[in-house]
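The block underneath contains the structure these notes are about, expressed in structure tokens.
The complex appears here minus one protein chain, its other protein chains still in place.
We just call them A and B in the order they show up, numbering each chain from 1.
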Amino acid sequence: MESVIERIERGQFWPFHGGINPPEMKFLTNEKPIRSLPLPEKLVIPVQQHIGEPGDLLVAVGDTVLKGQALTKASAPLMVPVHAPTSGKITNINLHVIAHPSGLSELCVTLVPDGEDRWRKRHITENFHELSKDTLIEKIADAGISGMGGAGFPTHVKVNTQAQINYLIINAAECEPYITADDLLVRENAGTILDGINILDKVLEPAFILIGIEDNKPLAIEALRRQTQDIDKIKVCVLPTKYPMGGEKQLIQALTGQEVASGVLPSALGIVMQNIATCFAIAEAVISDTPLIKRVITVSGQALSKPQNVWALLGTPVSFLLKQCGYPEQTKKHIIMGGPMMGFSLASDEIPVVKTTNCLLAPSEKEIPDDNIEVECIRCGQCADACPAQLLPQELQWSAKAQDYEQLNKLNLFDCIECGACAYVCPSHIPLVHYYRVAKAEIREQKLLDIKAEKAKQRFEARKARLERDKRIREEKHKKAAEARKARMNSGTKEANKEKSAVAAALARVQAKKQQKAPDDDNQPNDNDKSPVAAAIARAKAKKAAKQNTTSKQKPIADDDKSTRVAAAVAKAKAKKAQASAHTKDDTPDSYTDNTQKADSVDTTEQSPKSTQAENDKKARVAAAVAKAKAKKAQASTPTQDDEPDSNSKDNTQETASVDTTEQSSTSSQAENDKKARIAAAVAKAKAKKAQASAPTQDDEPDSNSKDNTQKSESVDTAEQSSTSSQAENDKKARIAAAVAKAKAKAKAKKAQASAPTQDDEPDSTSKDNTQETESVDTTEQTSVSVETDNDKKARIAAAVAKAKAKKQQKNSKAN
Amino acid sequence: MTALIAILILGLIGLAFGALLGYASIKFKVEGDPLAQQIDELLPQTQCGQCGYPGCKPYAEAVANGEAINKCAPGGDETIKKIADLMGVEPIAMDESHEADNTPKVAFIIEEDCIGCTKCIQACPVDAIIGATKQMHTIITDECTGCDLCVAPCPVDCIEMRPIEKTTRNWQWDLESIPVTEVK
Partner (left out) sequence: MAYWIASSPHDHQQSKTSALMRLVIYATIPGIFAQWYFFGWGNLIHISIAITTALVSEFFILSLREKNIRSQLFDGSAILTAILLGISLPALAPWWISVLGSLFAIAIVKQLYGGLGHNVFNPAMAAYVMLLISFPVQMTSWQPPLSLMALELDFYNTVSVIFTHYTQQGYSVEQLQMHVDGFTMATPLDTLKTSITLGKTVEESLQTPVIGEHFGVGWQWINAAFLAGGLLLIAKRAISWITPVTFLFTLFVCTFIAFLLSPDTNASTMFHWLNGATMLGAFFILTDPVSGATSTKGRIIFAALAGFLVFVIRKFGGYPDAVAFSVLLCNMAAPLIDQYTRPRTYGHK
């Protein structure tokens, strides 16, 4: 460390790689004093002006605030408050364009000054040496000070380091062309700045304090030397002028010869750097209790008639500052916030200045021409020579254009400090820095997406595991319940029968309710107790119906003709199906089955016109549904039966049961309670699902008769439900019904598939075949029933179901 | 005699190499299906099922087994390119049945319309919707993958997909998109 100081005392510094010497242009403003401006008409204070999180708002629209009053408060370490730059009234708190290259809007507080400039109460600190470290840091935090050099990192966080600090470096290099704000601030307020440095000295306790300043500011250097000549600890280091000397890493290298390792903070080397303007703000905050509400801004550029450094209140719109400095009315506005190397152009002059704004540049057309067209890179390597980070800008550029992010990482893109030296020297006028920025943003985004994808994957896996677990638990429960029921039913015929009839009765009740309920619910949704819910449903339904109408328009409006036609279609489908199944049976040695089947299909055709004339809609439909369910049941049980030669008696019972159900259901069709019906429907659906789920398990068990029974009743439920809903006039229900029917058809197909091979293997499966016949007849009935109804939709659905069924059967036969 | 010796020696060499190969196949055995896993890592993990598979991993496995690589709608052309790179095939255009628009979106529940049916909760593959029966539901925006799966089950159509809002934090240096005010 000694040698570093010795070298500095000799006036020797370490060189850093690259760097450029653009025209300084500081003469425009460095000979005029800092000017104070009148109050602007309004101030727009962005809630966030630093890196980190915005503070919590303390004021509301209409509040009157005093100068220096906090507008937000920090409730987390990375929050920095903002203060009212003058007294006045809050007229608005809304989104406003902010000082950001994107031109996006963020939350801003609009303050209209009352012109009185009344301060809140301030507590002047006579001697800050008496204050403790923590108090000092707290004062810095409360004053809302964040780095004023450019990045805007919260100062109280930066100075609150636990590391042992060797060097506190005060950055007064101000290497960007045009900018003279720090230069003038030092010249006019060297004493206050020294106070600020002393406060930092007390807080950080560094071994040495180095003030880095470029040799193109002789007056400022002199002022600093005069102030610090008695203090041994503070060294004013006069550095050669070279851009980007003011870069944190470059300045550290130039002063101490050390390199800050990539991705590491300077504090790891025992170095803390503060901008000299921040030192001034710290002194103001600690000694005179003045929060950061104004700063020196260089308003420069040859388009201005009076370029000058000004004391600008934070939140002053750019247009006001430009006007004060003589910005002419011109057609094409080119305003840059910050210096010409690293500043960004503004999309509006309503943008307010913030804590990090050190310069406003209004160049003339000649000064910074915009007609440079990018041409091909000729690999001249001048960019690599100029790069202070020793990167290979041209290779980065190729990789950035090719979006080769891996290569970009390999070339250390993220060590680019975006100083713009490479783009400045590029003879091909390639906007290199812009390519890097885009690529950086892209890579950052990609990283975030990767993290998100990983999280999504984990959540997905967790959810899958959970569902699996739930399913297993449910299955186990069902199995247990089923076993218990089976045991009960098999214990005695009488009891079992009783139970069965009880179930049937319940089902009938449920069905009746449903029948009553459905139309009621749909026609008068507003009368319901759950009116908001119903309303929402109705709205959605209306939406969906509207959507559907467009599709259904293609089909002719149904009337009686239509239903007959549909019936005919259904019959055709049936015939097909039958044929298909006939194919299946061809393989079986029993040609007897074939005959039956054929006969069956003939029957079907006859039946459909017949059923058109049926008059009692509901009963017939219910009957149909029940029949269908029975058929299903039968089908489901067939595999089991096949395995058991002696299951005949049981089959008989089954039939009886279903007949019972049919009767009962028709009787109870007059029941009226809506709600119960709906609940019943839900229960039925759930049961159906359950049944489906448990079906495979049953197949594996040879003695699952009793279960088959239950399943039957369940399927009856489902059938009922579907018929009830088909009755309903509302589209949605119809659709649901269709879906249920489809699902059923699917399930059936699956079962059929499962059973088909079994049949083939067994020559004596006549009984099964018979059941199958019954099934198809039933189906016809059901379809015809629906045909009867006037509602064309129902008919269509039925037709679709039939078609689907037919298809499936065809498929099955093919598979066989 | 010479022939015999030759046969013997060759046989021994054969045995030795056979043993070596056998040992190598045990020693350097590759666990699982590394290709499917690599592909899975390239997929956006939205678990949206638009590819026709129930999640990203099944699709990755399918791709490893020869399924077309252009079915991942949320990943878009970039993902196709990455998978093509990985598998050493030519990148192909996005499957036409998918929308070309793959701007990142998140689901949004219009709260006044929500009836609390929990259907969307059941549909969400990443559990990014919270709510209970008859309570208003809401999306955890940070967890939402924008998979679209919750939109269809909603009985009252109160879920819509909204593009992720652009802020200064996720802005990507797209100078073209800056709203430059034209004042007369």
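Annotations for the structure displayed:
We adopt the following convention: a contact is a pair of C-beta atoms (placed from the backbone, for glycine too) under 8 Å apart; a residue touches a chain by one contact, two chains touch by 3 or more.
Quick caveat: nothing in here was measured; it's all calculated off a predicted structure.
Every shown chain touched by the omitted chain in the complete complex is listed here: A, B.
Across A:P113, A:P177, A:P291 or A:G315, the residue that sits in touch with the chain not pictured is A:P177.
In the complete complex, the hidden chain is touched by one of A:V157, A:L224, A:L346 or A:L408, namely A:L346. Checked against the full complex, the candidates A:T29, A:T110, A:T357 or A:Q394 give a single residue touching the omitted chain, namely A:Q394. Of A:C175, A:I336, A:V354 or A:I443, it is A:I336 that touches the chain left out of the display. Taking the complete complex into account, A:H429 is the one of A:K73, A:H429 or A:K498 that touches the chain left out. Residues of chain B that touch the chain left out of view are 173, 175, 178, 180-184.
Residues of chain A in touch with the missing chain: 16-17, 20, 22-23, 101, 103, 177, 249, 253, 259-264, 329-336, 338, 340-349, 361, 363, 368, 370, 372-373, 375-381, 384-385, 388-392, 394-395, 411-412, 415, 418, 420-421, 423-429, 431, 433-434, 437.
Please note the rule applied: only the chains that are shown with their structure count from here on.
Within the complex formed with chain A, the chain B residues making contact are 40, 43-47, 55-57, 113, 115, 125-128, 143, 145, 154-158, 166-168, 170-175, 178-181.
Note for the complex: chain A touches chain B at residues 98, 100-104, 106, 347-348, 434, 437-438, 441-442, 445, 449, 452-457, 459-460, 462-464, 532-533, 536-537, 539-540, 543-544.
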